[in-house]
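Showing just some of the chains, left in place.
Naming follows writing order (A, B and C), and every chain is counted from residue 1.
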Amino acid sequence: MSGTKIRVTVWNEFVHERELPEIAAVYPDGIHGAIREFLETNEDIEVKTATLDEPNQGLSRDLLENTDVLIWWSHAKQEEVTDENVRLVQSEVQKGMGLIALHSAHYSKIMRQILGTPMTLKWREHDTEKLWCIDPSHFLGWFGGGEVFRSGVTFRRGYGKIFYFQPGHEEQPIYRRPDIQKIITNAVRWAAPVYRVKEFPDNIHAEH
Amino acid sequence: MSGTKIRVTVWNEFVHERELPEIAAVYPDGIHGAIREFLETNEDIEVKTATLDEPNQGLSRDLLENTDVLIWWSHAKQEEVTDENVRLVQSEVQKGMGLIALHSAHYSKIMRQILGTPMTLKWREHDTEKLWCIDPSHFLGWFGGGEVFRSGVTFRRGYGKIFYFQPGHEEQPIYRRPDIQKIITNAVRWAAPVYRVKEFPDNIHAEH
Amino acid sequence: MSGTKIRVTVWNEFVHERELPEIAAVYPDGIHGAIREFLETNEDIEVKTATLDEPNQGLSRDLLENTDVLIWWSHAKQEEVTDENVRLVQSEVQKGMGLIALHSAHYSKIMRQILGTPMTLKWREHDTEKLWCIDPSHFLGWFGGGEVFRSGVTFRRGYGKIFYFQPGHEEQPIYRRPDIQKIITNAVRWAAPVYRVKEFPDNIHAEH
């Protein structure tokens, strides 16, 4: 982190909220707007947003090098994120930038590339989920239909910390719930880099 | 292991089956008898049983030194197991004997001593449990009432491998289900010692 | 934690420093005195000390209930710690008190009881150790003679966090090194309880 605040960028695909009136009713300023709103109430956090429809899909090296924690929501258009942007995000995570992947971003190109393997799932909608925090780094989801899911889970790749958090289906105002907001706020503070290197792998070229 | 067969001892408290007719109807030969019955169908496993009402609570150093895997079911009387027997079991586990603790044995004196901490839980009866095998060493239990539980979990202490498995409430013929029998049989083969030392810690006295 | 400071109690066997002039020269105020000295320079930490020769071996329920982190150095007399005191420490750790076990305390009665198994080792003196921090919760020791050792390692039992740290042989002024002091100070802040319960297991009696 540079300075005293954690610099968060909330990246959102921002498709459903513009195309479907019932989703727009839930998130009139977009999911990114809703997340920014509650994060900004914290004195130690400052927030930018970015969306898929912006130039270069809202991403740039300069933006990410000045982002401590990237929050990522994507679903319908996640295959459209360019390979170049995927590598850009992966590179910054390996150098130390935190990443919080929300909901369907489990199957984003970015998560598949960063983890080296896809998290996959079957799903249905309109079921009840209960979240059990079984460890500070692991939330277990219980579903009414008989399933379980690792609904919150942490990873490390290179110097970067990654948190995947399942809740956030766009039809429900999940990100307006204080308990969910608390979890994401805590995750931001956890994922903020302690170390951030200029280059990763940071020794291989010097040595080879 | 000595010889070609895995030597299993099934230790059972054997209280409910003798005191309550409805439990006796489920397990006329005791829970230990039911477990012995399915384990003995495997050519690589030989089985003895022991119960709390036997001399010295069914336990002796000689028995345990000749046991590769001890299966333990206890509930109503588990506080009556003597401290000496607890230390005897702990000592053999540390030297390499496998231990499979079933159902309420999560809170047995033996498990509390071996783990160094109690596994605790709240419970109710007459609910549905679904078991999800999320990893070869971890079964997750889903309960109809909204809870989750680590229903199958492995530990190591010293040279010994330990498997705790939650299903097995005495009112239901759980141990007659082929899927449950398969899990316990697999656990026996996993917990059988690869190494077994004569003394544990096996170097401290020679060195001090 | 109650209040704003982390309440540390440094418990020391305090035998070598009184019996051997060469050790007294290294630690004139005892190892506990040396540890207190550097910990007290931190505004967020307050320190008490206790030694084996004090009434009830320096331990009491009142002291431990008001201790956030217990630091423990023992060696020659560790078998003399009473079983009652071992259980007292174990109980508070399970309820949330942090524990930092130093050097030969790997084989203290307290660590053996809390872990459920002894950490054992072979050793020789007058070798060089290099410490590699391979993870925030794991320090690896490299020894000139060809050995490796997990010289810093964390555990959890119940609600309590435990840190074992190998360096600290009494003949060398290990605890006067700034790097070692930094590690122990960090460990105090890590081990300070986030949750501390009144009774552990905290639900079993109400339910049974």
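As a convention for this text, contacts are C-beta pairs under 8 Å (C-beta built on N, C-alpha and C of every residue); 3 or more make two chains touch, one makes a residue touch a chain.
Given the structure is predicted, the values throughout are model-derived calculations rather than measurements.
Q: In total, how many copies belong to the whole complex of which 3 are placed?
A: 4
Keep this in mind: only the chains that are shown with their structure count from here on.
Q: Touch graph of the chains shown: is it line, ring, star, complete or other?
A: It is a line, because the chains touch in a row without closing up.
Q: Any idea how many Å lie between the Cα centroids of chain A and chain C?
A: That pair's centroid distance is 39 Å.
Q: What is the distance in Å between the mean C-alpha positions of chain A and chain B?
A: That gives a centre separation of 43 Å.
Q: When the centre of a chain is set as the mean of its C-alpha atoms, what distance in Å lies between chain B and chain C?
A: 34
Q: Could you pull out which chain A residues touch chain B in their complex?
A: 130, 132, 134, 140, 142, 146-148, 150
Q: Can you name the residues of chain C that touch chain B in the complex?
A: Residue list for chain C touching chain B: 90, 94, 107, 113-118, 120-123, 157-158, 200-204, 207.
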